[in-house]
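Every protein chain of the complex appears in place save one, which is left out.
Presenting subunit A:
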């Protein structure tokens, strides 16, 4: 894997249609596995309040904040429901040799 890619976990460590928290230095991410077995990563904290999305519910391509029902499309980062109004930053994800990697700036 080229420079800038950080190993997150083994592919089986995230259930289908679920999310985990991944902390790297000062950055905290939410890493998702969709119901179509694709992987995505976004900033970990909701843009409305500092609540980590890894405790939220994944429904299709949507992650719901566990505190206030704000919703995002985690494949694009777009805010889909108030009180979330600002989009999440997304990060590139790759799968290689059975492991999930994310590229952090």
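We take it that a contact is a pair of C-beta atoms (placed from the backbone, for glycine too) under 8 Å apart; a residue touches a chain by one contact, two chains touch by 3 or more; residues count from 1.
By our rule, contacts and distances are computed from a predicted model.
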Listed names "Iron-sulfur cluster-binding protein", "ABC transporter permease", "Fatty acid desaturase" or "Anti-sigma factor antagonist", with the criterion being the UniProt name of the chain not displayed: "Fatty acid desaturase"
Where the missing chain touches subunit A, by residue: 18, 49-50, 55-57, 59, 64-69, 81-83, 85
